[in-house]
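A protein chain is absent from this complex, but the other protein chains hold their places.
On to chain A.
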Amino acid sequence: MLKVTSLTVRYGSIVALKNVSVHIKKGEFVALIGSNGAGKTTLLNAIYGLVVSEGDVVFKNNNLSKVASHKRIEMGLSLVPEGRRVFPNMTVFENLELGGFKKDKQFINKKIDEVVNLFPVLKERFRQLAGMLSGGEQQMLAIARALISDPELLLMDEPSMGLAPMVIKEVYEKLSILKKNGLTIFLVEQNAMAALKYADRGYVLENGKIVLQGKSNELINDNEIKRAYLGKEYKEKWER
């Protein structure tokens, strides 16, 4: 469904992503993991068209290089940004409505009904300001909002960020249900264990480069991940 080939992103003289290639098939749940500053958000931004990149992003056989971000949403991409970014001074309902900004009222209401079935806690809080929700509830709201545009591929940036372990589990379980219902999911995550527990496949990003990929159950015990997080020193210490 999504094919990224040899993507490079520069911020001035800094190369944030070097030659990154990934693919996500329809119905797959894929996680890209890496430590702070590895380039995870940059990759999502490049897929979403928020930063300039070299290389190809192909979505449903369309090369996106000349497609603006808002058009990418219409094509079926939707991004749940890092740190939720809900509108704190608007109600939960209003936040959800905004998720379908370009769609008609009837469609939006139908989608809202659907998503609150999955996230019943949001229904209870329809009229509350989003800023009053807990971190976990805000994350649910951010996911729900992204679903209103009826995406085929959901992109997510660090869903576990700042959440308690119990809440992380809840968020990921919701994602698993979405996957089961046919949604394709690509998320980037620092919390490798949480992401790999639920994803089908994973990629490991280190300093802007992919160093490893494989099925989640292969990656989860791989020491290369520890080295990607803790740096090369880790290897040397044990080795020589």
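In this text, a contact is a pair of C-beta atoms (placed from the backbone, for glycine too) under 8 Å apart; a residue touches a chain by one contact, two chains touch by 3 or more; residues count from 1.
As a working rule, contacts and distances are computed from a predicted model.
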item	value
Name per UniProt, for the chain absent here [options: "Alkaline phosphatase", "Phosphate transport system permease protein", "Phenylacetate-coenzyme A ligase" or "ATP synthase subunit a"]	"Phenylacetate-coenzyme A ligase"
Omitted-chain contact residue, chosen from A:9, A:22, A:73 or A:171	A:22
Contact with the hidden chain (one of A:62, A:117, A:181 or A:223)	A:223
Touching residues on chain A - with respect to the absent chain	3, 5-6, 8, 18-23, 55, 203, 206, 209-214, 218, 221-224, 232, 235, 238-239
